[in-house]
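Only one structure is covered here, and it is reproduced in the block below.
Complex shown without one protein chain; remaining protein chains in place.
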Amino acid sequence: MIFADAIFIIIVLVTLAGALMTVLSGSIIYALMGLVTTMFGIAGLYVYLNAPFLAMMQILIYVGAISVLIAFAIMLIGPLYKRPKEWSYPLKLIAAAVVALFSFFMFAKVMLKAQWAVLSKPFAISTKDIGRLLFDRLTFPFELISLLIVVAIIGAVMLSLYSRGEK
Amino acid sequence: MCDTIINIVNIVGKEVVRTVVGLIGVFIVVLGNAIMLTWTERKVAGHIQRRIGPKEVGPFGLLQSFADSVKLLGKELLTPANVEKPLYYLAPTLIFVPVLVTFVVIPFDGFLQVKDINTGILVILAFSSLTVLSILIGGWGSDNKYSLIGAVRSVAQNIAYEIPLLLSLLPIIFMANSFSLRDIAEAQRGVWFVVYQPIAFLIFFVASVAETNRTPFDLPEAESELVAGFHTEYSGMRFSLFFLAEYTNMFIVSAIAVTFFLGGYQGPVLPGVVWFFIKTYALVFVLLWFRWTFPRVRFDQLLNFSWKILIPVSFLNLLVTGGILKI
Partner (left out) sequence: MQTLQEFFHVAVFAVVAVIFTVSPIVIAYLLAPRTAGKKTFVTYECGIEPFGNAWIRYSVHYYIYALIFIAFDVDVLYLFPIALSYTKGGNAFEFYSLIVFVLILALAIVYAWGKGVFTWKRKILS
């Protein structure tokens, strides 16, 4: 299946290009654009893995919501439109290299250690199955998600109100 | 081996033909819709204000939009000196991607649909988040205060009204048990869903007016305070791309409302496509009517109307629907 391989490679290249743009661009706005590109790439990977629901939710949440949050955070900070490149400082460069190498080796070790099972038939769990699972077997975690979201909102509102100097 | 290759070529060939035919059809709809709507909007505006509206070019001014489009094509492509060029150029392109992608899943008739995607409505919702991004980029790239204020307002408004939009579509999915737009249209063969879900329909319509930045929720482009909002610095062809996207978005939200609540292409006697367009343009007309009837709201009123009224009501509606389905 050369055709399928080509699609996969294109998707991965888009994802990587976005990631590189996020890290290397000097401007925080272009970094955001790079992040969005990466999210689209990941959504493409989900589509490739036959999980369209996850792909669409990836775009809906990350492109539609998280990037907007980051955008508002950028506007909150103020004039950061054109800033100098961060990694011109040698100390920062060394720190970044250490972190990158450490995580690379850790991931490499985990990935080499794991046993990758080969499925006999294509992965096919429909969105309907996910819904049934949430109702039948994962009811408690499902309710906990709601609680988690409420706690997150309360925390966010409290923090932002405190920063405004109110109680 | 040979068989599988022929098989793949067969499948791919079929899909390619489908896409090409679909693209041609969609372009006819998009351009025809824009040409018709610009004229209709001005004519409706004229008659509501007891004027005549355009009448010079062609009979009843029907050729006015053609004249306008030729004029726009001949306008100078002006790029202000201190804009952020990549962002400035990217915005009009990016706003058009969700517009066109949406048309893949809209069922104009039982078979007139580019492709019935299993997660159809999710594709529309996910890609429409690109609109927000494009508006932000346009505002950021323009290096203009009006653009930036317009963009921020537009994004805040879009995210505030996206939640009620999603929550008003959910009861329909509860009832139809499918994301596919064709399944949902087919499920309304007997009774339209608007009969079961009048509140959800109202919420959806209000939210979609806000999502398309139409009056009374047109603060992002409030002429009296922000000149033209996020596209203040765009002129000529780039401006007309934003314009085209706005008019197509009006058609799209009406088409989704028709598919989800008003029975889609179902109707007696006439063929499905005709019914689909009649219903859609009836809703578009209501959108035009709104513009010349309601004054603009204040910005905090706009945001809080969504959070304080629309979202609680749509949650209640969801619970009631869930309860009734169990009886």
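Per-chain residue numbering starts at 1, and chain names A and B are given in the order in which the chains are listed.
Following the convention adopted for this analysis, contacts are C-beta pairs under 8 Å (C-beta built on N, C-alpha and C of every residue); 3 or more make two chains touch, one makes a residue touch a chain.
Note that the structure is predicted; figures quoted are calculated from it, not measured.
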Selected residue (touches chain absent from view) among B:Leu87, B:Ile135, B:Ala160 or B:Ile203: B:Ala160
Residue among B:Thr131, B:Gln188, B:Thr215 or B:Thr232 that touches the chain left out of view: B:Thr232
Residues from chain A at the interface with the omitted partner, ascending: 4, 7, 47-48, 50-53, 55, 57, 60-61, 64-66, 68-69, 72-73, 75-79, 81, 122, 127-132, 134-135, 139, 142-143, 145-147, 149-150, 152-154, 156-158, 160-161, 163-164
Footprint left on chain B by the chain that the document does not show: 11, 15, 18-19, 22-23, 26-27, 72-83, 92-93, 96-97, 99-101, 103-104, 114-115, 117-118, 122-123, 127, 142-148, 152, 156, 159-160, 162-163, 166-167, 170, 173-174, 177-179, 227, 232-233, 236-238, 240-241, 300, 303-304, 307-308, 311-312, 315, 318-319, 322-323, 325-327
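By our rule, only the chains that are shown with their structure count from here on.
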Separation of mean Cα positions, chain B and chain A [Å, integer]: 28
Residues of chain B defined as touching chain A within the complex: 8, 12, 84, 86-87, 117-119, 122-123, 125-130, 132-133, 136-137, 140, 152, 155, 159, 162, 177, 179
Sites on chain A touched by chain B in the complex: 3, 29-30, 33, 36, 43, 52-53, 56-57, 59-60, 63-65, 67-68, 71-72, 75, 81, 127-128
